[in-house]
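The next block holds one structure in the form of structure tokens; read it before the comments.
Of the protein chains in this complex, all but one are displayed in their positions.
A, B, C and D are the chain letters, set down in written order, and residue numbers restart from 1 in every chain.
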Amino acid sequence: MSQYLISHWGWYPPLVYTLMAMLAASLVLLVIAGGSVVFIWMERKVAGRIQDRLGPTRVGGKFGWLQTIADGIKLLSKEDLRPEGADAMLFRIAPYVAFCASYGSFIALPFATGWVGLDINVAVFFVVAVLGLEVFGVILAGYASASKWSLFGAMREAAQVISYEVPLGLCIVIPVMIAGTMDLTKIGNLQSGWFTNWYLFHDPFTFITFFVYYTCALASVNRAPFDLAEAESELVAGFHTEYSGLRWSFFFMAEYGSMFLVSALGSILFLGGWNGPVPVAAWIFGEHASQLSGFAFVLANVLGLMAFILKAVLGVTVMMWIRWTLPRLRIDQVITTCWKYCTPIAAVMFVGVISWQLMGLPNGGDVLPHHEQGSRRLPGSLRERPFETGDALPSANSVGFESEHGEQERGQVDG
Amino acid sequence: MGNRNGGRWMGEINGHTVLFLFFGILTCLFSLAVVFSANVVRMAFYLILALAATSGLHFLAGADFVGTMQLVLYVGGTLVLLVFGVMLTAQNPFISLRTAGGDWIVAALVGGILLVILVPVAFQIGLPPQDAGDIEGLTQREAVASSEPVSVPTATRIGLGLLGVPGDDVSGYLLPFEIISIHLLVVLVGAAYLARAKRKVVVRQESQNIAGS
Amino acid sequence: MFDLLSQPVGLTHYLIVGAVMFVAGAVCMATKRNALGVLMGIELVLNGANLNFVAFGSNFLERNPAYQLGLDGQIISLFVIVLAAAEAAVALAIVLNFYNNHSTVDVDRADELKG
Amino acid sequence: MSTTEEKSSENKVVEFDVRTDEMLVNMGPQHPSTHGVLRLVLRTDGEVVSEVTPHLGYLHRCAEKIGENLTPRQWIPYTDRMDYLAGMSMNLGWSLCVEKLMNLHVPEKARHLRVIIAEMQRIASHLVGMGAYGLDLGSFSPFLYAFRERERILDLFEEACGARLTYSYLTVGGATADLPTGWLQKCEAFLDQFLPVIDEYHALLTTNSIFIKRCAGIGVMSAEMATSYGCSGPVLRGSGVDLDLRRDGEEWYTNMYDGYAFEVIVEKDGHYPNDHVYPGVPPEAVLGDCWHRFYVRMLEVRQAIDLVRQAIDRYSAATDSYGEPVKLNEKLPKGEAYLETEAPRGQMGFYVVSDGSAIPYRARARSSCFCNLSVTSELCRNTLIADIPAIVGSLDIVMGEIDR
Partner (left out) sequence: MGQQDLVSRLQETFGNSIGAVQLESIDPWIEVSADGLPEVCRYLRDQPDLKFDYLSCISGVDYFEPDPKKAVKLDGSPRLEVVYHLWSVAHKTSLVLKVILPRWKDDQEGVLPEVPSVADIWRTADWHEREVYDLSGVHFRGHPDLRRILCPEDWLGHPLRKDYEMPLEYHGIRCR
């Protein structure tokens, strides 16, 4: 699109790039801010239903649609309190650090083929890396609040998140290994076709891996039963005890953003991302979205986007369900769960998937016939992959093996 | 210098430059903030920002894998460790340890000399070689730099390089890779050994000490 | 020579940023009395060097074969990152040990050899 | 005995790696899980709590001093505000104590009415105890489930006496009014509806593996310790002490339950009475831990349902009066009387000293929670911070009763 603006309309290139970057950034911001508004409302409704009550019903019509907005306005108008003795600069900046980490990781998250803020080759890695930075916001908040409860929360969060990055990383590596790429767009597209192509159903090991991933994801975004950093019955409110108003709400936007992010990541890695359970788009348009162009591409992508959002929201809903059902674990039990259960299980699954691949056992994709174009599965080992030269790339980048790179560029340009 | 070049640099500037300036200035600023901040917690915070900005520079240089590694390992791993250390030792007297004036002078002197040596070298290296090939080198550089900064996939080649498969611009690194991994293991064991429980203390004495102090 | 802004971003720009980081790290190591501050200085120095490696390794910035390191530069910087993590772990263990034994993190007071 | 134990534990050699400084943390009086205004001063080393000092008195309202200036019936509303989650039981305890002093026997119908009300109050109170315990462990929904049912009991109480929290219903001589017509049917309908709901609570909490992990083996209190600390009610029975004043108490009180069939909820040979209906004791649980205290409460709810059903039958069969209250300024005989009753939270004792006038010379309330709470500093020693809400919650304290 930017190329089109430059070449056809003669716009000033830096301006175009800046505009494009801002457009992408604001779209992502919309997703995270709008998303958290919806999710907070949803959390209340889900909690209400689970607890045999109605949840918000008044603000904004029948279902209390505008409750979160009203709350947002309330939070905006609240006094920005800062405890005496707090490290003023760090106290002010900590919520933004947490928010930026959550927000930053959305940059590399594709919502459908080619619809991604920044198409990074190592997107999986990037998303996990940036999401891991959220812990700094929490640690700084805990330290800077000059409150002992906050400090407890921060230390818990640090210990917990750092521990859970290990099994989380192991779980993420498994689909990456099957796909042979760290590019989320490609991983998603490799699972197109029937739902049996999803890596969840790839083999029994990936099936278990998904649940380990979900557990670790719950822990790494601090949701119950792993919400020890804010454990309200123990630590008052944990790391955000001293926060109020807008700064407090930034922590929550970050939390809900991260919840959506890990669910979305899980759905790309295991649940086929934007590919529905049946290849509807492929039947209609005859091709998978990554092979299409123009209007059909947009249409197919919108379908995919809906499937993707649905899966991610489902993941978030299950998180809420868990939160309102289970009691909270103790910190030593959380760490035990990580090191004694999740990590060994993930490691065994890792070995299991490797063995499955090496032995050439049938995977889920073999069960149902899959669509020809969309589901070209890449073999697990690199040796079988052709050493091609990307034709659409400048010679500086001429060493990529990624044959689909050009296609994606085209898709992006067309989109 | 902006005035001297007037309209010229407006024409040359592009998205890449803007982003580079953004990240570069952030990196430099926060590095200096680390030096000039006395509070050790803030130092750690500035260091986080400086290193995160550095990873941005890595991305801009086309080293996406290294940039992400920087985020995962350096910022997400090493610095969390460091922050942990800061918090474990962040007793009030140690949060701000002032540096003596003399130390500052000596350090500024040494730093200044280092900078005076390093910066001219940077300029010399950055200049196109005088003898030949400058047409090709410069134009290509400009061509690349003025285009949209796309991330060049490097992960596969780096991975193969680490596994000992030499590519056209990468040598095989199997042996260093193995050495590093052994080294890492040894270091982890060593660190655990160093920080392990080694002092046996009778609790009652301890509580008396606390009561007394 | 000094109109950096007029040039497209190249090796020089990166080297200057690297130099600033390196010098900041060196000064940090020299001036901080807090052991962890010294550790942070080391991290800065390593990152300054790392940035240079990446810059040299990037055929994106420098097309001149005389200066090209290829992907070797990136691999070396990866090694540096990993080694820095190892170094930080050991250094932190030492600092905590020191803190246990001396109840301080002031390096100026670490002048006795017995533990 | 205890001092030698302490010495041996204090001399225990422990190893530690990183020296962290101890920190004094105030838990409360404004803290979500201290059940009101309890203040615990924790001495912590990281997450490990080495010492807990409870500080009371934030809700002290000099109830005993007020009792020296009011007639017994006038003091009834003040007893409501002691254990405000079980006001009826407080009313009952004080009324029985004054009746004991006056040697006043209530009519048969009033006796059964009191059993209905007291046992309904036990259900309502244990529901809060259970729900709040879930809340202490981070599970929010059981709390609302519990309150949903409690609200229905409060509706019944409101119908009987007009109040939902501070009832002043049972009083010296009987009750202030008879149960309204149709009340018994509503009560039975509630019991029929409520009985299956208990299974939900067991599913949500008792058998939940995280719940078991959080409270099994935590805060283990031996029978000797519980007795020595004067613990009572579910806290005492959770430690395996077979003592329920409804069966073992003074005759003046046990007469009320004369002819009722019930078993004291206490573990015998690894089993509780009637526990075949409900999930058994998990292997992780140790007698006297938080889980057992909680489970005793849950089984008492079931038991209370049976008792109410029996009482409804007897109440309907009884033909005499519901027990007219005595005159407001009825003269008390000279003397003193002490009576303990089995309130939901334990043995609630009242002590009345009279000099012959209508106003007691001294009114004393022996609070069950007061004694139950006194074990915290010993139970919470060397636990984790997260265990403190678990332990304090399992004692099910009400600060109004402790501070009076």
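Structure notes:
Definition applied: a contact is a pair of C-beta atoms (placed from the backbone, for glycine too) under 8 Å apart; a residue touches a chain by one contact, two chains touch by 3 or more.
Everything numeric here is computed off the predicted structure, so don't read it as measured data.
Within the entire complex, contacts from the absent chain reach the displayed chains D.
Only one residue in the set D:Q193, D:S209 or D:S228 touches the chain that does not appear here, and it is D:S228. Within the full complex, the residue among D:Y84, D:F147, D:W183 or D:F370 touching the omitted chain is D:F370. Annotation for chain D: contacts to the undisplayed chain at residues 2-3, 56-57, 60, 62, 64-65, 68, 100-101, 103, 225, 227-230, 241, 243, 248, 250, 335-338, 340, 347, 349, 351, 353, 355-357, 361-362, 364, 366, 370-371, 374, 403-404.
Note that only the chains that are shown with their structure count from here on.
Separating the CA-averaged centres of chain A and chain D is a span of 48 Å. The geometric centre of chain B is 6 Å away from that of chain C, both derived from CA atoms.
Shared interface positions of chain D, defined as residues touching 2 or more other chains, are 17-18. Counting only residues that touch two or more partner chains, chain A has 155, 396. Interface residues of chain A, counted against chain D in their complex, comprise 47, 50-53, 148-149, 152, 155-156, 224-225, 227-228, 231-236, 324-333.
Those residues of chain B that touch chain C in the complex are listed here as 1-2, 4-5, 8-9, 12-14, 16-17, 20, 24, 27-28, 31-32, 34-35, 40, 43-44, 47, 50-51, 54, 57-58, 60-63, 65-66, 69-70, 73-74, 77-79, 81-82, 84-86, 88-89, 93-94, 97-99, 103-104, 106-108, 110-111, 114-115, 118-119, 121-123, 125-129, 133, 136-137, 140-142, 144-146, 152, 154, 157-158, 161-162, 167-171, 173, 176, 180, 183-184, 187-188, 190-192, 194-195, 199.
Residues of chain C that touch chain B in their complex: 1-28, 30-34, 36-37, 39-41, 43-44, 47, 50-51, 54-55, 57-68, 70-72, 74-75, 77-79, 81-90, 92-97, 99-100, 104-106.
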